[in-house]
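Structure incoming, see below.
Every protein chain but one is kept in place in this view of the complex.
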Amino acid sequence: MPSEYLGVLIFLMVATAFSIGALVLGEFFRLRRPYAEKLMPYESGNIPVGEPHMRFSVKFYIIAMLFVVFDVEAVFLYPWAVVFDKIGLYAFVEMVIFIVILFVGYIYAWRKEAFVWD
Amino acid sequence: MLQQLFFGYYAFMIIILSLLVVTRGNPVHSVMWMLLLFFHIAGLYLFLNAEFIAAIQVIVYAGAILVLFLFVVLLLNLREELSLRQIAGSWPAAFFIVAALFITVTAALGAYVQGPVGSYSIEAIRSETHTKALGRLLYTEYLFPFEIASLILLVAVVGAVVLAKRKLRS
Partner (left out) sequence: MPIAMPNLIPVMPELVMTGVAIILLMAELVIKRKETLGFLSLISVGLISYLLLGSAGTTFGGMFVSDGYSTFFKLIFMANLVLTVLISPKYLQTMRINFGEYYALTLFATLGMMLMASAADIIVLYLGLELMALSTYVLAGFIRYDMKSNEAAIKYLLLGAFASAILLYGTSLIYGLTGTTNLRDIAVYITHNGLAKNPLLMVSMIFFAVAFSFKIAAVPFHMWAPDAYEGAPTPITAFMSVGPKAAGFAVLGRVFLVAFGSVKTDWSVILIPIAVLTMAIGNILALSQTNIKRMLAYSSIAHAGYMLLGIIAGTPAGISSVLNYMFIYAFMNIGAFAIVIMLRTEGFAGEDISDYEGLGKTHPTAAALMLVFMFSLTGIPPMAGFMGKFYLFMSAINAGYTWIVIVAVLFSAISAYFYLRIVMLMYMKEPKEVIQLNTSPGIGLALAVTVSAVILIGILPAKVLALAQQAVTSF
């Protein structure tokens, strides 16, 4: 167990205790005088229309999926950057191959208009 | 003692949170419990001195993949989904299989013998830092799997575009 993370742990515990504590304390001390309008969900002062369970367009999915893929690609760059000075050209070449393969995916997605919102 | 306590906490929470994820009726709630689950898994990685993996767990899983899950959940017709009592049928059979598996694995775990200790001990990793140790292995010894990973990501891009963006008919 890396002991240097003890501070982080204490910070986490304090943060959790504070956020839960604030909610619990608020429950005890705040005034509660509800009436029908006050209980309505707030939509910029308008009367709410329709269901809150709205179906999203499938377009969101493809953006999220592409984001995950290129996020993972970026993840591989971190350890590579850290050891790059030790491995040198060899590491450079293999990362170029890796990125070129993913770049093909990028071109493909781009030409298929995956980034176009219509 | 402190170590066992930490591990026990994480292991226990991971099991409880996983159960919450799979038993919630509302998929949005499941995803939220999963967020907490991912943080606990990250904690477990940190506990194992795998700092880089812990960071990735938070950035990729809690950050990116969870957003993807949430989008997928929002693609569903939630009102219909919420009215379903359960998705998979015959849970006694599932319970029986899982219980049998649990008993088998637990019984066998008693026979665990420590494998050989490699060159990457906790001290070695601590002096080199985890990210460096990982990078050095990944880009020298495990270069071949690393390049295959890029092909898997490429197929993921193609698959996503084919299944969600392409015209229905040619």
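By letter and in written order, the chains are A and B; residue numbering begins at 1 in each of them.
Convention: a residue touches a chain if its C-beta (ideal position, glycine included) is under 8 Å from a C-beta of that chain, and two chains touch if they have at least 3 such contacts.
Remember, predicted model here, so these are calculated numbers, not experimental data.
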item: Full-complex contact with the absent chain, from B:V22, B:A94, B:I122 or B:I152; value: B:I152
item: Interface residues of chain B (partner: the chain not displayed); value: 104-105, 107-113, 115-118, 140-145, 148-149, 151-152, 154-156, 158-159, 161-163, 166, 168-170
item: In chain A, positions touching the absent partner; value: 86-88, 90, 101, 104, 107-108, 111-112
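Just so it is clear, only the chains that are shown with their structure count from here on.
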item: Distance from chain B to chain A - Cα centre to Cα centre, in angstrom; value: 16
item: For the chain A and chain B complex, residues of the former touching the latter; value: 1-2, 5, 51, 53-56, 58-62, 64-69, 71-73, 75-76, 78-80, 82-83, 86-87, 90-91, 94-95, 97-98, 101-102, 104-106, 108-109, 112-114
item: Complex contacts: residues of chain B adjacent to chain A; value: 2-3, 6, 46-47, 49, 51-52, 56, 59-60, 63-65, 67-68, 71-72, 74-79, 82, 126, 129, 131-132, 134-136, 138-140, 143, 146-147, 149-151, 153-154, 156-158, 160-161, 164-166
